[in-house]
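Missing here: one protein chain of the complex. Every other protein chain is in place.
As written, the chain order gives the labels A, B and C, with residue 1 at the start of each chain.
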Amino acid sequence: MNPLLVVLFLPLATAVFNRLFGARLGKGAAAGLACASVLVAFAFAADSVLGLAALPAASRQVLVHVYDLLDLASFRVGFDLLLDPLSGMMILVVTGIGFLIHLYAVGYMHEEDAGEYARFFAYVNFFVFSMLTLVLAANFLVIFTGWELVGVSSYLLIGFYRGKTSAADAGKKAFIVNRVGDFGFLMAIFLIWNAFGSLDFSAVLPHAAALSPGMATAVGLLLFMGAAGKSAQGPLHVWLPDAMEGPTPVSALIHAATMVTAGVFLVARCHAIFELSPLALGVVAWTGALTAFLAATVAMVQVDIKRVWAYSTVSQLGYMVLGVGVGAYTAGLFHLLTHAFFKALLFLAAGSVMHALHGELDMRRMGGLWRKMPLTCATMIVGAACLAGVPLTSGFFSKDEILLMALRGPHADFGLWLLGYLGAACTAFYSGRLIFSVFFGKPRDHHAYEHAHESPWVMGLPLVLLAVGSLAVGLLGLPGFLTHWQPFTDWLAPVFADLKAVPEASASRALVLGLMALYTGTVAVLGWIAWRLYTGEAAAHPADGEATSALHRLLWNKYFFDEAYGFVFVRALLGYSRWLWRWVDQGLVDGTVNGVAAAAQAAGDFLRGRVHNGRTRQYAAYLAAGACLLLGLALIYHR
Amino acid sequence: MFGVGFFLALAFALFAVGAFGVLTRRDPLVMFMCIEMMFNSGNLALVALSRYLGLASGHALVFFVVAVAAAEVAVGLGIIIAIFRTEKDVNVDHLSELKG
Amino acid sequence: MLSLIIFSPLAFALALAFGPWGGHKSARRAALVLSLAQAAFTAWVLWGGDFSAAGFQLQERLAWLPALGAGYHVGLDGISRWLVALNALLLPIAVLSSWNAVERYPRAHYALMFALQSMVYGVFLSLDMLQFYIFWEASLLPMYFLIGVWGGERRLYATVKFVLYTLAGSLLMLLALVWMAFLARTQTGHLSFDFLDWSSLAIPAGQQMWLFAAFFLAFAIKVPLFPFHTWLPDAHVEAPTAGSILLAGVLLKLGTYALMRFNLGLFPEAAHAFQKPVLIICLIGAVYGALMVLVQRDFKKMVAYSSVSHMGLCVLGLFSFTLAGEQGALLTMLNHGISTGALFLIVGMFYERTHTRDLSVYGGAVLKMPVLGLLFLPVALSSMGVPGTNGFVNEFLCLRGAFEAFPWAGAVAALTVILGAAYMLRLTQKVMYGPLGGAKMEALTDITTRERASLGVLVALIFALGIFPEGILSNTQPSVQAVLARLTPGASTPAAPAPAAGGEARP
Partner (left out) sequence: MGLREVLLAVFAFGALAFALAVVSTRNTVYAALEFVAHLLCLAALYCLLDAPLLGVLQVMVYAGAIMVLFLFAVMMLDIQETGRESAFQGPGQVAGALLLAALLFALLVFGADRFPAAALAPAAAPGAPGVGADNVVRVARALFERGALVFEAVGVLLLTAVVAVMVMAKRRLEN
């Protein structure tokens, strides 16, 4: 029994058990079982990663074959697991942060009744299993399986409050948009199968050079379409903000730390294919940069704290995709790691605030909460600092690395850097805006303020741990000139060994320091502006709806993506189908069928009227004609 | 000149005239006569062939044809008179109740 | 042994119809016991066959009309094995679904179901073409009465349309059968309707076209493929639950099975000639069917149109002439039978409680029926083709086959992946989630143990086939490869689009 199998299948087992018998066990047992299984999974994951680390750098791969999935004559694919530094890192993140979020959820979901409680933990465990399948996949079929299962668990968790139509709609929207991405991913898989006759990473990725440039671009773009669907990039980002309908731990786990990063993971995993086509990489980079900037602008005007963090996630994912797009896979993944920590922290802290204010999410009705919730406030400030890129925090290091690569990396482009920099500026502004309007300044809603209270320890502990983690993880990827101790880059080196050269930024020390100074200055200035705006007497929030400027209205309505999709896809498609149904199906096809029947009947009536009309002389005429006919035939055929 | 062909031709001519009469006349009595005419053309042909082939059975057949014709006329006229009793009009074109 | 499988349901039907079962309670209990016995017997016989080779097993032959060359000849091979198993599985479930639903003439109802069962066995197992034709037509009769007597309001229109439609198609097939028999006489000296004799005939290409077209029309109506599908929604809407389950679960498969066995088996050149047009019809059918589901108001019509879409995908796999496509098609027949059977079962459960199929009345059912909510999800996922359920495996293989043959066909067909998710989620959302939709929803009671048992079996199968597809694929492979060998002996299959480095070794 390979430890990997335990890591993978234990959460599944507890998920199924909880779903079927959880309600009867009672809340304590159900939650305990769920958290324990993820903790044990984390332990085994750590053990397997340590085992992996012991292997020599060159052959740092463990392949586990579970059973045969498909065995067509010339093509075999099995349910195989692959542990290598990339997936090692990911399983640690998934199980580690997953456990903390499970712990937090025990407190957060306390009010639910036993049935719903067990169902929640079953779904979250099922999500951990799906994410691990995705991450540990050794071939394209298993990664696609994980891909879809993660989509299903996100559908279930977003639509967890089944009674609420908005939650169910958000779940449906998330799954369908994911499915649009999966369509592209499926096309890529078939193209790869056509080209290589196999789906195993070991057979496809090392021989990627066999792909013609055109085919490489096609596969790359289709793979990125799948990645964009899952990581909410570009046009396919619309589902993430609505996914906030789900409980907050779900937002933290799925829509911040793990699932949304699957797209970045996929691009990193298939970097061999992407390297073959600069066009595909360009598209990835530019989509990432654009998404990062646009999402950041929208986040500046949102009032619902969870939506702010949702758009912030879309923006940060944009950075990771930008990083990967310019060929700096390690930098992108490093940002993925740091983001997982501080974004999970921010969501949990937001959840804690919401929990304290009994579901209140609108920041305009908060303020001065730092006296009531010191712990949540402190941890949230740490998280916001990392997000904004305050110097010496993990966010600062990881985002800088990406922006540096965008400027000087192998596929660098100044436009990319500029978009990235502007995005970073907006990020600093909206994180400052949120912190100051929630925790500082005068409390705006005294009633809510009175009742605010600090969250219980079971929610506080994960916050503290995540805060410490956020700061600590930054040390793994310090900039090159500071120290040669690069644990993160070294750890991932074997995975990206096939790249021409580890993309060392060809930048002088002066440029790097200059850039750092620029970023620090921006953060400081924008932070001060936010302080002035949101802690002064007249909170500078325009009430909902009456947008002061056109730009505000544009941002407030999130660039009208939802309305556009609603019109183009939903209404147009349904209208067309309805037309198709009425005219083609009922009219044309069914019409002909019924028409044939009616015609037959009409013909019968017509003949009856003509022949059997009682006129004897006509009968005589028919008789005579018949006689002639028979005589004629007899003559013709009787030689 | 007066071989069997001539008589056969005459019989066919009579048959055709009879058919024409049935098709065009609207008075049932005349139609009956034309039907009788067609019967007779048959008889003529039979007699001509009997003479030509030297057979007596032709004549026997004529016997039967005449008998049948007689029965047919009897029943036919009976019907016509019955119709006349109720309809007061025997024009064939007006009698079309027996329709499908 | 096979003849016993075919005719034992008939015997049971007679026993049920005229047996000593008084009320409707004893009749349904007897029907259940008999159907389970039948299923067990069939399973035992099927287990016997050894399917490592491609040939026909357990053959039985009887000279019936030697003058005509028509005999009684049955046989079983990898392809028909699992379809027979599906048939055996669905009967007990159908009986269970009519447990409370049918009060009028219960004995006749169950007897007809057994008769239908026997006819379907006949179609799947017969190797003599005349015998196949007889069973093919005979399978219409029980269905005619099932829909005609126990159906909904417009049942007469629906059932007459159903029977006449199929009949019209298969008359053309009869002509083709006779033509083939004479062709056999010209080539082998004696008139013959035997499928094995026909397989060895050298049919001139020109004639093959006509014969293929005639067969194809009859089977396309049954599948149903795009232009010939309008009878299916009407038949389903008016059919009782048991009727719908058997109609969707088994009768549709007669068409696809026959396409695979006869159209591909007997007429290779014609199959290649007709490949593109058929693919286009299937593509239209698949995408069009999915679009239709989006706009339906009636629960059953939605599921019926989804069947049209799934079946379009199945025949798409069939006509890709690739191993993946054929295996995918065969698997689609099985999985569609299970998942759509389950869907109709669920529709039946709702109909029993709310007596309406109009979706506007539904909403928030999961709050009142949590257990159904638990079981409904896997069925919906299977219909959408989510990995881990059986729906994914056959969809993946069919798309793979289509993609291998013509990448553009694969791409268009893959659209059904998105549309499938769209319509299934809309259905789930409309029925299960959201606030309780009015009085009818308040009165909902959760599903009883009987309903849980029948639905549970299907859900278990959905997961089992999803996780271990090899269980079925391994023993249908030899037979499918035999069909493929006949299809593409010399002709090279369409070249793979890219210069394959790894190289795709053709079977």
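One rule holds for everything that comes next: a contact is a pair of C-beta atoms (placed from the backbone, for glycine too) under 8 Å apart; a residue touches a chain by one contact, two chains touch by 3 or more.
Values in this document were obtained by computation on a predicted structure and should not be read as measured data.
**Student:** According to the contact rule at the top, which chains on display are touched by the left-out chain?
**Tutor:** A, B
**Student:** Residues on chain A that touch the omitted chain in the whole complex?
**Tutor:** Considering the whole complex, chain A reaches the absent chain at 617, 621, 624-625, 627-628, 631-632, 634-635, 638.
**Student:** What residue numbers in chain B mark contact with the hidden partner chain?
**Tutor:** With respect to the unshown chain, the touching residues of chain B are 1-2, 4-10, 12-21, 23-27, 29-30, 32-34, 36-37, 40, 43-44, 47-60, 62-64, 66-75, 77-82, 84-85, 90-91, 93.
Simple rule for what comes next: only the chains that are shown with their structure count from here on.
**Student:** Assign the assembly's chain-to-chain touch graph to one of these shapes: line, ring, star, complete, other.
**Tutor:** Shape = line; chains linked end to end, path left open.
**Student:** Which chain's mean C-alpha position is nearest the mean C-alpha position of the whole protein set?
**Tutor:** C
**Student:** Looking at contacts between chains, which pair has the highest count of C-beta pairs?
**Tutor:** Maximum number of inter-chain contact pairs occurs for A-C.
**Student:** State, to the nearest whole Å, the distance from the C-alpha centre of chain B to the C-alpha centre of chain C.
**Tutor:** Chain B and chain C have C-alpha centres separated by 67 Å.
**Student:** Can you give the whole-Å distance between the Cα centres of chain A and chain C?
**Tutor:** That gives a centre separation of 37 Å.
**Student:** Which parts of chain B, given as residue numbers and ranges, touch two or more other chains?
**Tutor:** Touching at least two other chains: none.
**Student:** Using the touch definition from the top, which residues of chain C touch two or more other chains?
**Tutor:** Within chain C, no residue contacts more than one other chain.
**Student:** Sort out for me which residues of chain A touch chain C in the complex.
**Tutor:** The contact residues of chain A facing chain C are 19, 67-75, 115, 141, 144-145, 148-149, 151-152, 155-156, 159, 162-165, 168-169, 172, 175-176, 179-180, 182-183, 186-187, 190-191, 193-198, 203, 207, 210-212, 215, 573-574, 576-578, 580-581, 584-585, 589-590, 593, 597.
**Student:** Of all residues in chain C, which touch chain A in the complex?
**Tutor:** So the residues of chain C in touch with chain A come to 161, 164-165, 227, 229-231, 288, 291-292, 294-296, 323-324, 327, 364, 366-367, 370, 373-374, 377, 381, 386-388, 392-393, 396-397, 399-400, 403-404, 407, 410-411, 414-415, 417-418, 421-422, 425-426, 429, 432-435, 468-470, 473-474, 477, 481, 496-507.
**Student:** In their shared complex, at which residues does chain B touch chain A?
**Tutor:** 19, 22-24, 26, 92-93, 95-100
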